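A single protein chain has been removed from this complex, and every other one stays in its place.
So, subunit A:
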């Protein structure tokens, strides 16, 4: 991967040399340096760095070249210092302005665009999170770039792999844009080490764009369990749970016995058994834990799109012909109201 990237960078550098009229060797060298510099967009909330967003640094490391981190928000100093310790980052660009605390794309996008133009980065990388999904296409449009969403692998500095059709096909695409704007699938790029780095911190430019949107409120599900997107184990319930009371009574003790995060199918979420934020699937969260244990889920393709990269899939379902058994490593046919509590008891021992 790296040699390929290097080779094609050289090719690009030569092309640039040919095109530009009378560049000095120094200028062309700096053009080469600019050719591989990645800006990793790091998320923060309430003055804390979101470690999930460090996958962007990992993706940048696979590209090679210099890695610059970007953070913005009110009293950003602590976040910037935390980000400066992340392994592999050369420099942190920090913009201290509370207007960016909520990550509203209407002013955050112009902020990024100004800093991208100033820094001359070749790759802009963010997580395919609610923040990244809302922000990055707007940035891409302002820069007149066709974004590449939700990538799972990097082949070289302009070639990326991404799932399409709910993960039923894997496409390899090559970008001809000068700036590559990509969002990455968190489960495909582990977070970079939070320690060991010593990046310098620099103030970014702040265009202070007007924002026609104001943040009003948020309603986040509180939970002591691991975060669904990054958990090592996930237990997930579907329509077979019948009610919210049963969902909580049957699935939560199992999650606690395993130290797992809780997920749900769309059917369970739509029926009100579980919160929206727990939905696993094409339009919900994509997870790839060590263990995905599901009960009362038939295994529709939209659900499989969100969990089929799990290392081990275990399923409990009373329908022996349910599609979930075609992907499950361990299948148990039976009534989940008997089997799940029994399993919970045996796991506790």
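Just so it is clear, contacts are C-beta pairs under 8 Å (C-beta built on N, C-alpha and C of every residue); 3 or more make two chains touch, one makes a residue touch a chain; residues count from 1.
One rule holds in what follows: contacts and distances are computed from a predicted model.
S.K.: Looking only at the UniProt record of the hidden chain, which name from "Probable electron transfer flavoprotein subunit beta", "Exosome complex component RRP4", "3-methyl-2-oxobutanoate dehydrogenase (2-methylpropanoyl-transferring)" or "Trafficking protein particle complex subunit" is the right one?
M.R.: "Probable electron transfer flavoprotein subunit beta"
S.K.: Would you mind spotting which of A:75, A:172 or A:243 touches the chain that isn't drawn?
M.R.: A:172
S.K.: If the hidden chain were put back, which of A:44, A:187 or A:282 would touch it?
M.R.: A:282
S.K.: May I ask which residue of A:229, A:268 or A:297 touches the chain that does not appear here?
M.R.: Of all options in A:229, A:268 or A:297, contact with the hidden chain holds for A:229.
S.K.: Name, in rising order, the residues on subunit A that touch the hidden chain in the full complex.
M.R.: Residues 104-106, 109, 129-131, 133-142, 144-150, 159, 162-177, 212-221, 227, 229, 233, 258, 266, 270, 275-277, 282-283, 285, 290-291, 301, 308, 311-314, 316, 320, 325-334, 339, 342-343, 346-347 of subunit A touch the chain that is not shown.
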